[in-house]
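I'd like to ask you about the structure that follows.
Removed: one protein chain of the complex. Kept in place: all other protein chains.
Entry: chain A
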Amino acid sequence: MTTVDDVISTSEHKNWFSRITSLQSFWVFMAAIVACLALTFLTDSFASERNLFNVARNFAFVAIIAIGMTAVIASGGIDLSVGSSVVLSAMVISITMAAGSPFWLAAALALGASLLVGLLNGLLVAYAGMPAFVVTLGTLSAARSLAMVLSDNKMIWEFGPDHNVLLWVGGGSTLGVPHPLFVLTALAVLMSCIFRWTRWGQHLFAIGGNENAALLTGIPVRRMKVSIYMFSAFTAGLAGILMAGWLGSVTTNLGQGMELTVIAAAVIGGANLAGGEGSALGAVVGALLIEVIRNSLILLGISTFWQGMFIGTFIVVAVAFDRVRHFRS
């Protein structure tokens, strides 16, 4: 006979295989691997060192912001302003560096500018109780406009005394690995730990799961939300700095429409727009898949106009997969 205590102490018998295969990001990763293998055989250029380097670097920018976006989405919100935070950050760093300030100071100012956008988003969503969609739609417009005002809508390609430092940070590589990939790896590892092992992470997923329950149990929901939107803006600011160094020039259309790619990456990677689910690794894998699709279309000589069709299909397939999984359980 089994007692109550026996039942309580038994864990669900799930081996590592069934646990991994129940993860959406596992299947997305598999899809990316299959695409990579197919491209290796179908094209000469995919597996070349140069192309892989480019893929790795290009996807890093989207993936960095997708980690921030995953935090917002998992808490039940949305941040449409990340593309504009990217250009604002890039513009602040390029203008202050062009004016002669050293890289570190300019980078701090750039991150500060994007954090202010996040602070504004967070305050309006958490304390004024406005819908995140509308608030961040507003800052999407406002932050890009601010970048235009700052630069007078001119391209900036000279970054003062620390010019080469910026190009090295964003566009350089160490041991054959592009620097943005180092930043992404560090951020992904750090945030995976934070999501899983800190009270901040627990509270974030609690807010996304049941905001009312979080409020009733005394979780500081408002402060949490402000910090989450600031984190999202921080990742955008970070990507902005790296992109400025990678491109070697900054124009005001940098990061335009990027928010949609980032949201797509987060959702494909398992972030649930209803809140409560998402992972840093998923965001990275989602961004990787999108970049591999983009790259493969170019290499296969398919018109890039088809890109949206493929990415759109993957978003729908990813969400459908999620529905099927919930339906079964």
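Convention: contacts are C-beta pairs under 8 Å (C-beta built on N, C-alpha and C of every residue); 3 or more make two chains touch, one makes a residue touch a chain; residues count from 1.
FYI, contacts and distances are computed from a predicted model.
When the listed names "MaoC family dehydratase N-terminal domain-containing protein", "Sugar ABC transporter ATP-binding protein", "histidine kinase" or "NurA domain-containing protein" are checked against UniProt, the chain not shown comes out as "Sugar ABC transporter ATP-binding protein".
If you put the hidden chain back, the residue from A:129, A:176 or A:218 that touches it is A:218. Listed for chain A, the residues touching the missing chain in the whole complex are 4-5, 7-12, 197-199, 201-203, 205-206, 208-210, 212-214, 216-219, 276-277, 329.
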